[in-house]
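One protein chain omitted, others in place.
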Amino acid sequence: MDLNLTTEEQAFQDDVRGFLRANIPPAIKRKVDLGLKLVKDDYVVWQRILYEQGWIAPGWPKEYGGPGWSPVQRFLYEEELAAASSPRLITFGLKMLGPVLIEFGTPEQKAHYLPRILASEDWWCQGFSEPGAGSDLASLTTRAVRDGDHYIVNGQKTWTTLAQYADWIFCLVRTSNEGKKQQGISFLLIDMKTPGVTVRPIKTLDGGQEINDVFLENVKVPAENLVGKENDGWTIAKFLLSHERFGIAGVARSKKQMERVRDIAGKEMKRGRPLIEDARFRERMAEVEIELTALEMTELRLLSEEAAGRKPGPEASILKLKGTQVQQGITELLLEAVGNRAHAFDPGILEDEWPGMGNDGPPVPEHAATVASHYFNWRKASIYGGSNEIQRSIIAKAILGL
Amino acid sequence: MDLNLTTEEQAFQDDVRGFLRANIPPAIKRKVDLGLKLVKDDYVVWQRILYEQGWIAPGWPKEYGGPGWSPVQRFLYEEELAAASSPRLITFGLKMLGPVLIEFGTPEQKAHYLPRILASEDWWCQGFSEPGAGSDLASLTTRAVRDGDHYIVNGQKTWTTLAQYADWIFCLVRTSNEGKKQQGISFLLIDMKTPGVTVRPIKTLDGGQEINDVFLENVKVPAENLVGKENDGWTIAKFLLSHERFGIAGVARSKKQMERVRDIAGKEMKRGRPLIEDARFRERMAEVEIELTALEMTELRLLSEEAAGRKPGPEASILKLKGTQVQQGITELLLEAVGNRAHAFDPGILEDEWPGMGNDGPPVPEHAATVASHYFNWRKASIYGGSNEIQRSIIAKAILGL
Amino acid sequence: MNFTFSDEQILIRDMAERFFRDDYGLDVRRKHQALPGGFCRETWARFADMGWLALGIPEDLGGIGGGTVDMAILMEAMGGGLAVEPFLATVVLGGTLIRDGARPDIQADLLPRLAAGELHLSFAYSEAQSRYDLNDVRTRAKADGSGFVLDGAKTVALHAGTVDKIAVTARTSGGERDDGGITIFLVDADAPGLTVTDYPTVDGLRAGDVALDGVRVDAEAVLGAVDGGLPLAEAAIDRAAALVSAEAAGLMAALTRDTVAFLKERKQFGRPLGDFQALQHRATEMYMDTELTRSLAYMAAVRQDGDDRPAARRAASQAKAKAGQAGRLIGQEAVQLHGGMGVTDEMPVGHYFKRLTLIDHSFGDRAHHLDRLADMA
Partner (left out) sequence: MNFTFSDEQILIRDMAERFFRDDYGLDVRRKHQALPGGFCRETWARFADMGWLALGIPEDLGGIGGGTVDMAILMEAMGGGLAVEPFLATVVLGGTLIRDGARPDIQADLLPRLAAGELHLSFAYSEAQSRYDLNDVRTRAKADGSGFVLDGAKTVALHAGTVDKIAVTARTSGGERDDGGITIFLVDADAPGLTVTDYPTVDGLRAGDVALDGVRVDAEAVLGAVDGGLPLAEAAIDRAAALVSAEAAGLMAALTRDTVAFLKERKQFGRPLGDFQALQHRATEMYMDTELTRSLAYMAAVRQDGDDRPAARRAASQAKAKAGQAGRLIGQEAVQLHGGMGVTDEMPVGHYFKRLTLIDHSFGDRAHHLDRLADMA
């Protein structure tokens, strides 16, 4: 047990840190630091820089374009990405579909899709959730009927993040009604440009617009777009949802956000002194930091066990659950810090257009402008991707045997 | 809506306060103030004083010996009892069996038992819980079989508070196995001196000993000891458990305990100053006091509605649930206040025998001596008398319709 | 001592609840938000017709009397109704300051107009550095002949962009955080040198930052005594804190009701969500905290009309601190239990949640009131 970096690890960290800080475009960094809305181009520009460097898919095997890093190196890389104010890398291709294709795809599927994911040529979105299904994923009703060498797909997907930017969607569809509801599900890749695919944005309570309904009406999908076997999609879905533990807790980003808390608390005042000097605010910061450190150490324990050969288990649920609790705890600290300046808001703020930038709108300081919106938006973290209630039930069942 | 006392209410308060403070025996007051163990005689002596005054059963109708007070008067009386360091009045006869007999008893039962309860001539205990039944009261198995003009009772009751002092026990017993399990239950009064009744103390984690197992082995009970009709005991049990809302929240006692917190925090030190001056401890006190005040106002709202003619409803569950949370919150404040002096403990402390009194034992200050034991013991508050889980389910079902 | 509503109060409650149930709603609200100034002047006129704007104003001054409890009943209904109209700014803050601080002739002039819906008011007391402290005032008022000249900047004054007059705290003597030396001036919104930057707030209302650049006022603009403005401001803010706690209770009740309805209706794994015991118990916590908040809000309302200032202050802080804690719990739980639907703009839940959250950032958040209670204890 050793928390110090080896000389090699130290050199790796310096290397990564140097590159990331030198190469992140300042306009993108600024948006990330202030919590402003990123558009497609921001993501793609940055991901291509990482792609050129060979660092875009640290979790992929080397043969498919991964850098071949150790778990510690990956951990350090995540840290440095967050510290450099990198946007979140869009996970749908890199952390979801990529590993699925590597595990279940045909040679043709791998050869075609994987390089395009690495190069950010295809933007993927995820077609799992349906209206009415909620956390009960397997009760999905979108239907794919085989018709010659095509499937005809009808149904509706919802809560589809950033579908407005997507070129492709990977979907769970029902191909059979026999047996248990988990048994008749297949995993299908659908080109968003296919006739019959419609995207309708869903406005969210923070004023943002990053989730969508996706309607599928008589969508004709070539049969070679099936991944794995027909009716075997549930296995793939489970693999996809539990495969990636790295970064699921969001520790690196939360550490960066705690810096933001400190920064803002240094600017905001309380009783004539900077808020950062208020003993009780510091106590609340300490409470969140304790949870964050505990989470980080727990992640390191799990990664060490994995590196030592243990198979990933249901402990990923702890990382997801506690991770979102910590993230949401930080949004609460930020909100508290800005006091009554939390009121001022105009959706234009998120678009980087407010008086600080020379436009009309609330005269609110830059550091306070997006905090309330961020707090509201981040409530989603404990709902999407397997709600925290689902994670609790997984732990109760798979770990405690209840 | 008016929080001020009327002239009459003020006069009543003065009257009650004067009497209680003048008449409470100092040795009993001392035990209550320090959280020491009370013995049977302490309770009986004090209850007889209140009986002589006509104040022992404020909830009883005047014709049966109640004082005929208004809800506000009863509220003020509870306050003054607690403020005067009165022991808890033993509820089994006064607040449980008494109202049951008034509602369901035969004229003979009323004439015989009620005066003896008022005069503390009979000490009653409650035979509801059984091992294995937990919160699922209706699954009880203690069996009463009719045999001529007697019942023969066999079974075991448990968690029977202060059974070691009791002359009588009122029991729920199974008289039939037909229909739903709630339907075959009867309500029976059993003389503890009857052959076949055995009491075995259960030692609790705080070192105290106030709960017991009660074994019933071929106990012969006269048939006239049946209350209500045979197999109708569940109705009586429900009446008993929901009838009494007055004082169920323990507000008056909690206010008195908050004084104790203040007193102790004035004696204990932190960073060279009395703990009571520590901003963060004061904040924690304020948090508990907010809940306590909210509870008090909620109780007053419910009592006002009741006085205005509304029937008691499931809201009593809120009073029980929040009441015990506040009480337990106060035990935590007390525990925090005494710092590392919480360690020192000897069961003799509870018996009023430690060095402060000239005996051997931990050299711990009087105010700290029983605090940890009290914290441990009071965990029972959220378990007994319908656990807080049961109260939550009652609210979910009866109020929210879930 | 009693804790029941009078028949008149029950009438106020029923009328208000009926109004918001039948004549308001999320679509109406959206329309009102989009109007100039962010609220509906016809609706405001109806408020006046129903006597709501005259609540708390003595009868001889054009009002219909009534006390803080009556206003709390109305505010609770407004919480459930998600009203965007500026009742808080004009009637609660403005009305209280004029009732407590204005000269009789000015009261006689302004209060009937306020009750009739013809006068809008705002109270600009906070500054960039002040957080929630009323005594932290940098805006200065210099005596100038018989009047004063005001210079400074105020933040987040409710509805300041659409009012006729703005009450402003300014320092006439003393240092930045002294309790003494603060004076409240009632300034015309169109006074030369006064500029309001108006903006929408995240909960769907409006507020403004107020810049004062050599604004001249007469001596009669002073509310209360020169240098003696703090107790006046404190009483108004305590009253507002009590009343938004009642509004919060209304929001909490609406969130609990909607969440329970959602749990009953929505099926998952073949059963209604409401069958899951963990969710039942969480809904129960929401319900209980709503009731506790309501109890404290009404206690605080009663106390604001009593003679005991420390008791009024303590009750306001207890209610507001509770509203902050319970509001956070209930808002977060309502969104979480609604699942994906909870984060959309479509359903009321998100709007209740936002207003409830922002109430914690109005008139002192939970931390502020716990500080204050700890200081008082």
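The letters A, B and C name the chains in turn, as written, and every chain counts its residues from 1.
Keep this in mind: a residue touches a chain if its C-beta (ideal position, glycine included) is under 8 Å from a C-beta of that chain, and two chains touch if they have at least 3 such contacts.
The structure displayed is predicted, hence computed values, not measured ones.
When the omitted chain is restored, the residue from C:130, C:280, C:293 or C:336 that touches it is C:280. Considering the full assembly, A:321 is the residue among A:96, A:321, A:335 or A:350 that touches the omitted chain. From the options A:143, A:220 or A:282, the residue with contact to the chain not on display is A:282. Contact with the chain not shown here comes from a single listed residue; of A:42, A:103, A:305 or A:366, that residue is A:305. For the options A:11, A:39, A:145 or A:290, the residue in contact with the chain missing from this view is A:290.
Across the interface with the omitted chain, subunit A contributes residues 1-6, 9, 72, 75, 279-280, 282-283, 285-287, 289-291, 293-295, 297-298, 300-301, 303-305, 307-308, 318, 321-322, 389, 392-393, 395-396, 399-402.
As for the chain not pictured, it touches subunit C at residues 276-281. Annotation for subunit B: contacts to the undisplayed chain at residues 129, 133-136, 139, 158-159, 202-207, 268-272, 275, 280-281, 332, 335-336, 339-346, 361-365, 372-373, 375-377, 379-380, 382-384, 387-389, 392.
To be clear about the criterion, only the chains that are shown with their structure count from here on.
Comparing the CA-atom centres of all chains against that of subunit A, the greatest distance is found for B.
Each chain gets a centre from the mean of its Cα atoms; for subunit A and subunit C, those two points are 38 Å apart.
Note: centroid distance subunit A to subunit B, computed from Cα atoms, is 53 Å. Distance between subunit B and subunit C, defined via averaged C-alpha coordinates, is recorded as 42 Å.
Across the assembly, subunit A contributes residues 280 that each touch 2 or more other chains. Touching of two or more other chains is recorded for residues 371 of subunit C.
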